[in-house]
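Right after this comes chain A.
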Amino acid sequence: MEKKINVTDIALLVLSAALLIGVLTVFAPCGPKEDGGWMTCHWAGNATAGVAAVLTVLALVRLLMRDAKIRLGLSAAMIPAALLAALIPGRIIRLCMMPSMRCRAVMSPAVAVCAVLIIAAAGVDILMRRKKG
Partner candidate 1 sequence: MELRAEGVSRRYFRQSKLSNVFFAVKETNFALPAGKLTEITGRSGSGKSTLLHMLAGLLAPTTGRVLLGDTDLYALDDAERSKLRNEHIGVIPQGQTALRSLTVLENVKLPCLMYGDEVSDEIPMSLLERVGIAALRDAYPNELSGGELRRLAIARALLRRPRVLLADEPTSNLDDENTHAVLRLLRQCADEGAAVLLVTHEREAAEYADRVLYMSDGVLSAE
Partner candidate 2 sequence: MKFEKDLSVKNLKRKPARTAALVILSAFLSFSIFGGSLVVMSLQNGLKSYEARLGADIIVVPNQARSHGTVDSILLQGIPGYFYMDESYFEKISVREGVEIASPQFFLASASAGCCSVAVQIIGFDPETDFSIQPWIRESYGGAVGDGDLIVGSSIEIPANRKLVFYNNSYNVVAQLDETGTGLDTAVYANMSTIREMLESSTKQGFRYYDGDPARAISSVMIKVGDGYGIEDVANDINVHVRKVEATQAKSMISSIAGGLTNVSRVIGVLVVVIWILALAILMVAFVMISNERTKEFAVLRVVGASEKMLKRLLRTESIIISGVGALCGAAAAALVVFPFGGLVKRSLDLPYLLPDAGVTAALLFGSVALSVLAGSLTSAASARRLVKNDTGLILREDA
């Protein structure tokens, strides 16, 4: 049983929430085409937002769970989920052709950075817990 909330707990929640909010606002993909249709990067953004929502829920549940082992498990679960988020733009769902377009210049790198940081924070959390035993 642990009550203390440490740095990695907060980092995981903040990063997941930042990814979710960011992909919907600050680093959202390209807007609609002139004819009103969406490009695939829009769906990549939606899919990423979905995964980010799952990550945020996992991070919230982590905070509510007092059991150290459950927290450890949730940290471990966040790593592949964050990896999935990083792979959606460009790998799983195609982005626009031009690197100067928003989805490739802004969204994809921002999602990658958030995901790398989430994976790093979860990794640090797992390492610290294993050390404590």
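A quick word on the picks: all candidates are chains of the complex that A comes from, given by their letters.
Simple rule for what comes next: a contact is a pair of C-beta atoms (placed from the backbone, for glycine too) under 8 Å apart; a residue touches a chain by one contact, two chains touch by 3 or more; residues count from 1.
All values reported here derive from a predicted model rather than from experimental measurement.
Of the candidates listed (1 or 2), only one touches chain A in this complex, namely 2. Chain A contributes residues 30, 33-35, 39-41, 94-101, 104-106, 108-110, 112-113, 116-117 to its touches with candidate 2 in the complex.
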